[in-house]
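Here the complex is missing one protein chain, while the rest keep their positions.
Coming up: subunit A.
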Amino acid sequence: MSSVILTGLGKRYGRAPALTGVDLRLSSGVTGLLGPNGAGKTTLLRILATALAADEGQVRVFGQNPADTAGRLAIRRRLGYLPQESGFPRGFTAFGFVDYMAILKEWSDRAARHAEVRRVVGLADLTAVATKRVHALSGGQRRRVLLAQALIGRPDLLVLDEPTTGLDPQQRARLRDILSTAGETATLVISTHQTEDVAALCERVIVLDQGRVHFDGSVEGLISSAAGRVWLATDRHPEAQHAWRIGTGRWRNVGDAPADVEVVDPTLEDAYLLLVGDRARETEKEVVA
């Protein structure tokens, strides 16, 4: 049973389309959303989080329609959302802000609410700074305050827009731990620029570019689409889409491999670069034609 069903989803800002004809079904587990800047990831996540209304198509979350009042309320009761950007009310401490969000999430019993706030503050590794004002925290800590509020009440749908920005490697590893645990029962959608996050966490990956879905499948599936297109050589190859010198002094080339080269196993990053690069070249051809 899918918890999220999107059919023919479209959204435009003024006349510029941000999403076009998006068809997706999501169920429990962690889904990664990859795509270049401006691809429409945030727009898609805001629609899932009932912060933005779609212009076209159908949205169903847990069978509910966010366009009607009762449906929207039912979705919001089961949602945790980490927006790409958010400010904080002035003067609130980390604990105070998460407590404020818990009140808005209908945790009216004070003792139960504070216990829950402590739990999520602990999960986000903020216990030591819980009494500090949010405005005095570092960027990464503020990000984790937003993460903490998203985890309140173990939501069935977790929508996280770039949760790993501003985190150091240890914090990233800890976040992966939290998210993979949550993904055992809940539906998790995360957007990121970091292909390693997706490779480490997600069963499923969706690549969005210019408002359209260009890949939707398993991480292995995306990686294998780059098989035979990554090779090592003593130089940058003129035909390569991307090439960089690796530690051993040799060059890793990504693109259409010529014959008789030392082909190596692709990574998710290689496959993602190729997918987006191929798309850009197709668009170029269309424009020229």
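In this text, contacts are C-beta pairs under 8 Å (C-beta built on N, C-alpha and C of every residue); 3 or more make two chains touch, one makes a residue touch a chain; residues count from 1.
What we mean here is this: contacts and distances are computed from a predicted model.
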item: Per UniProt record, name of the chain withheld from view ["Zf-HC2 domain-containing protein", "Amino acid ABC transporter permease", "Ribonucleoside-diphosphate reductase subunit beta" or "2-oxoacid:acceptor oxidoreductase subunit alpha"]; value: "Zf-HC2 domain-containing protein"
item: Residue touching the undisplayed chain, where the options are A:Phe62, A:Phe88, A:Trp231 or A:Tyr272; value: A:Phe88
item: Residue in contact with the excluded chain [from A:Arg25, A:Arg110 or A:Arg236]; value: A:Arg110
item: Sites on subunit A contacted by the missing partner chain, in the whole complex; value: 11, 46-47, 49-53, 55, 66-67, 69, 72-73, 76-77, 79, 81, 83, 85-93, 95-97, 99-101, 103-106, 108, 110, 114-115, 118, 121, 127, 130-131, 146, 149
